[in-house]
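Only one protein chain is missing from this complex, and each of the others stays in its spot.
Take a look at subunit A:
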Amino acid sequence: MLKKIVLATVASATLLTGSLSHAAADTPFHNASYDIARELFGEINPLFVEHWKQQSGKEVKIIQSFAGTSRQAQDIIQGKKVDVVTFNQVTDVDILAKRKLLREDWAQQFPNNSSPYYSTTAFLVREGNPKNIKSWDDLIRDDVKLVFPNPKTSGNARYSYLGAWLFANEKFNGDEEKIKAFVGKLLKNVENFPTGGRGATVAFAQNGQGDVLLTFESEVINIAKGDEFKSANLEIVVPEVSVLAEFPVAIVDKVADERGTREQAKAFLDFQYSKDIQQLLTRYNYRVHHPEVVEATKAQFAPVRLINPTKLLGSWDEITAKHFDNGGILDQLLAAGR
């Protein structure tokens, strides 16, 4: 822990002095990302600086910020100058498109719906899986208590909700009343609604709340295998069917054009698709697209059939309006479950 703190202090100090000395060299570009990507971009950014120097002979500086992506989107709408976004939620990029900060067809700008990597919702259970939790079906049992963030305040939790919905959708052949009953029961089993993913991790792994934690598969593996909660011997459960969670990237056109950083910004996002970075992403337990990397890391990921929510439930706009807006199905189910 102390080592981490020292490293972080040194790193931020070097970053600070670095940005001061290079301020005149080149316009820095700003990458806004989600909270838990801190370590990930801590590795990627220096690699890109190196890569860009080799390719163009120029120095580039990356300003990096982390926060919940809805928070980031709000800041950008309110005027924060961000050149590229690397988010964990499509809707938060869409809202920027709606405010004309970036192009409507941003998802076609880069391969794979502009998502260099993806994940899904998986479960984390206690040592020995005492409640024998294998699938979504087990989550609605009376004796199972869940922890996941509030879907209203966390994108991660919206995927958990959608995962349950899509599973029930197949199970009940689209019978909406039955699906609602299933998801409603699942929500009723939630013991604690932290406002974000890390809060949920702390509540589950450290404070002993609940029998199962729902979050991104990448996080589930990081928690189970990371040093912090190693002694708890938590176990990973990947259900047979789950939801496809894409991690979209986009250039914020308005800012990039204004500051003349488009070239670097585009190169930075293209860089995420390179073999080296795709390899690096799998170390953080994200699933990737690069065929060679996929082949090489086959053993790392449990087989799972992923359902793209937009294939079944309509566009993200439609999903948000129907499920997550004020008075939507999520609100109705929470109200009914009280």
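Going forward, a contact is a pair of C-beta atoms (placed from the backbone, for glycine too) under 8 Å apart; a residue touches a chain by one contact, two chains touch by 3 or more; residues count from 1.
In this text, contacts and distances are computed from a predicted model.
Novice: For the chain not present in this complex, what protein name does its UniProt entry give, out of "Pyruvate dehydrogenase E1 component subunit alpha", "Sulfate transport system permease protein CysT", "Ion-translocating oxidoreductase complex subunit C" or "Formylglycine-generating enzyme family protein"?
Specialist: "Sulfate transport system permease protein CysT"
Novice: Specify the residue from the set A:63, A:181 or A:202 that touches the hidden chain.
Specialist: Among A:63, A:181 or A:202, only A:202 touches the chain that is not shown.
Novice: Going by the contact rule already stated, which one of A:112, A:135, A:192 or A:308 would touch the omitted chain in the full complex?
Specialist: Only one of A:112, A:135, A:192 or A:308 touches the chain omitted from view, namely A:192.
Novice: Which residues does subunit A use to touch the chain missing from this display?
Specialist: Residues of subunit A in touch with the missing chain: 70, 73-74, 95, 150, 152-153, 190-195, 199, 202-203, 206-209, 324-327, 331, 334-335, 337-338.
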